[in-house]
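Shown next, in structure tokens, is the structure this report addresses.
For this view, one protein chain was removed and the others were kept in their places.
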Amino acid sequence: MAISVSQIPHGDPNVDQLYAETRDLRLNGFLLFMVSDLVLFSSIIFAYLYLRNSGQGWPPPGFSRLDVAFAAFNSVVLFGSGVTMHFALENWKHGNFIKFANWMVATIVLGAGFLSGQGYEYWTLYQKMHVSWSGSGIFGASFFTLTGMHGFHVFAGVIYLTVLLLQATNGKYTQHKHFGLTAGTLYWHFVDVIWVLLFSIFYLF
Amino acid sequence: MAVENRDPAVHLDRGFWLVTALLAVLSALAVYATIMWHPENMPQLPEAAIPADQVDQLFKFLTASAAVIFIYVVGYLVYFAIAFRVRASDPPDAVGVQIHDHHQLELWWTIIPTVFTIVLAIFSVKIWAGVQFASPNNGLVVEAIGHQWFDDFRYPGVHGIVTDEMHLPLGVPVTLHVTSSDVIHSFWLPSMRIKADMIPGMINTLRFTPTRAGTYPIICTEFCGTLHGTMNKQVVVIEPQANFDKWLAGWKGKNKNASDAIPVAGTGTVNLTGGDAAAGQKIFAQKCSACHAVGPFSQKIVGPGLKGVLHDPAHPKLVNGEAANPEDAAKILQKGYDGDMGHMPNASQNGISDKDIANLVAYLNSLK
Amino acid sequence: MNILSIEHYLAIIGAIIVTVVAIIALKNDWKTPGLENQVFKVMLGLLALGGVLSFFAAIGVLGNFGGKA
Partner (left out) sequence: MAVAAAPTHGGGVADHIHPEPHSFIRRYIFSIDHKIIGIQYIVTAFLFMVMGGLLAELIRVQLMNHSGTFVKPDTFNELYSIHGSTMVWLVIIPLLTGGFGNFVFPLQIGARDVAFPWLNMLSFWIFPVAGLMLYSSFLMGAPVAGWTEYPPMSLLGGPGTSMWAAAIFLIGVSSTLTGINFLVTILKMRAPGMTFTRMPLFVWGQLATAPLLMIATTALGAALAALFIERQFGVPFFDPTRGGSPVLWQHMFWFYSHPAVYIMILPAFGMISEIFPTFARKPIFGYKMIAFSTVAIALLSFMVWAHHMFTSGMAPFLQLPFMILTMFIAIPTGIKIFSWVATLWGGKIHLTTSMMFAIGFIATFTFGGLTGVYLSAVPFDLHAHGTYFIVAHLHYVLVGGSLMAIFAGMYFWYPKMSGRIMNEFWGKVHFWLFFIGFNATFIPMHWLGLLGMPRRVAVYDPQFQFWNQFASISSFVMTAGILVFFINAIVSLRTGKKAGANPWGARTLEWQISSPPPYYNFKKVPAVLAAPYDFAEPLPYRGLEGELDPNVPAPVAAGH
């Protein structure tokens, strides 16, 4: 909900307008940052699809398919963290700060769980199928580059959310002034949504 | 002062019309000069093949149109800059005619370029189709393989590579497949007005018909390393056909025992009887399809497409310069290949048994 | 019950929960104004789609390209 001056009853109008306008700038800037990050992903995805369709067949001969069931489980973990993040922000907006903290902790735990799952998947691929980043042709190159890039985003997101949780408990945000939390939620949803795309193109189609 | 100019009636004076007429004369001269220009008579750049004359027609059309546009734009630009320059007699705050736009004029200078663009697009597409899809059935199929920093050629019926200049008979349509063994090169025949990049792992095709005997340059136009600037060869267009045949026969004799015809020694040891094409198809999907398509030769993935490899007379005879036979295929499957077209692992590297080879050859033989 | 089927069941149940909750959240938020909330709505929708996809992946309907594993 955009904050306009009229919704803040007791503030100094100048300061509140400054906050509203600054918030608007930051929101737009952050969304545009997400757009450019999306372009970064889509370029590498284009590269992957281009190589995948270059006639070698997919998965390339010599590689068996990825473990879809485990990936589905791990995806659900990540998607679930998106839902908990949504509840965290909703609770903050309604002033339920304790519930907010609980949902945030759940989000962080699920995010870390997804990372562990991905680590397990990498380990299995490397140990059992001898798939590596540089030694497995375009299969290893595109799979590890894209999922690794995404994993790095999740990792950064877990740290980001932890910092936000600490800031929130230290009283940096108020019920109406919490752009940091909004940005964190946007970022986390972005990471989830990218995974919908990566999950589809690597495991499903 | 300024007030007078506020709501002007657009008035084009005599100077404007004089300049317009002058520019029309200049444009007419430029168009005339373009039409009268005959590139085929230029010693540096004769038209030596079928698409060349059409490309030059396109060039002349473009030049004539561009000359008219350029002359008018720059002519008006210079004339306005001089005619409407501020004079010493003008007051310091003098302003120009305050018009913001003129919808009719803007409409016209949108419509005219659009029409020009459409005409150009139609013209280009027509010539483009002629260059791309003029595929002769009975032509000569030649291959050019780029290396740092020279080109090699392969001719039907010639064992191994031809290191000479490229020779072509006059008037015979040529299908030229180009590829590279290392980095990207580009194969430019300036006198034929065509070019294709030689890309490792890919085959590009040029189609043209030499129409003029003589020797013309072949130039590499894609940067390919230290000596890129020296990577030139020549194409010799020979007349009559008999002379070309003599040249080709010379290479056939010279390369008769060329060891790189099949770059593995000895004969194959695989018993091919009882090969099962259906079983071969399964092995092909597992072991071969990463590098070979079941398509025409030019559909190269890592190696060439294998459709009709043992049957199609137009299929470039990469194997040994003659129609490939099942034994050749078996030999390559068994011992691998390492030559200008790239590298193929041998049977043990690929993990295929003698039985698999027999099945694969049966499958390849079934591709027609 | 081996690890593989636990994984399957957890994925199926989780996917249903995620999808349903995301759709309910989307419905509750449907009328909220503000730029960031429009983005949230798109993302919740995609999240629900992700839940549906993982459901079908877990029951083995999707993800069978390129022959059997």
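For reference, chains read A, B and C in written order, and residue numbers begin at 1 within each chain.
Here is the rule we use: contacts are C-beta pairs under 8 Å (C-beta built on N, C-alpha and C of every residue); 3 or more make two chains touch, one makes a residue touch a chain.
Note that the structure is a prediction, hence the values are computed from the model and not measured.
Novice: Over the full complex, note down every shown chain the hidden chain is touching.
Specialist: A, B
Novice: Which candidate, B:151, B:197, B:328 or B:356, sits in contact with the chain we can't see?
Specialist: For the chain that is not drawn, the touching residue is B:197.
Novice: Going by the touch rule given at the top, which residues of subunit A touch the chain that is not shown?
Specialist: The missing chain touches subunit A at positions 13-15, 17-18, 20-22, 24-25, 28-29, 32-33, 35-37, 39-40, 42-44, 46-47, 50-51, 54, 56, 60, 133-134, 137-138, 140-142, 144-145.
Novice: Spell out the interface residues on subunit B facing the chain that's missing from view.
Specialist: 2-3, 5-6, 8, 44-45, 51, 54-55, 58-59, 62, 66, 69-70, 73-74, 76-78, 80-81, 84-86, 90, 93-102, 105-106, 109-110, 113-114, 117, 120-121, 123-125, 127-128, 131-133, 182-184, 186, 188, 190, 193-197, 199-204, 217, 219-230, 232, 290, 302, 342-343
In this section, only the chains that are shown with their structure count from here on.
Novice: Count the C-beta pairs in contact for every pair of chains, then give the pair with the highest total.
Specialist: A-C
Novice: Averaging over Cα atoms per chain, report the distance between subunit B and subunit C in Å.
Specialist: 49
Novice: Quick check: how many Å separate the C-alpha centres of subunit A and subunit C?
Specialist: Taking the mean C-alpha position of each chain, the two centres sit 15 Å apart.
Novice: How far is the middle of subunit A from the middle of subunit B, if each middle is the mean of its Cα atoms, in Å?
Specialist: The mean C-alpha positions of subunit A and subunit B differ by 46 Å.
Novice: List, in ascending order, every residue of subunit C touching at least 2 other chains.
Specialist: Subunit C, residues with two or more chain partners: not present.
Novice: Would you pick out the residues of subunit B that each touch at least 2 other chains?
Specialist: none
Novice: In the complex of these two chains, what residues of subunit C are touching subunit A?
Specialist: For this pair, the touching residues of subunit C are 4, 7-8, 10-11, 14-15, 17-18, 21-22, 25, 32-37, 39-40, 43-44, 46-47, 49-51, 53-58, 60, 62-63, 65-67, 69.
Novice: Give every residue of subunit A touching subunit C within the complex, in rising order.
Specialist: Counting only subunit A, the residues touching subunit C are 1-2, 27-28, 31, 57-59, 64-65, 68-73, 75-77, 79-80, 82-83, 86-87, 90, 182, 185-186, 189-190, 192-193, 195-196, 199-200, 203-205.
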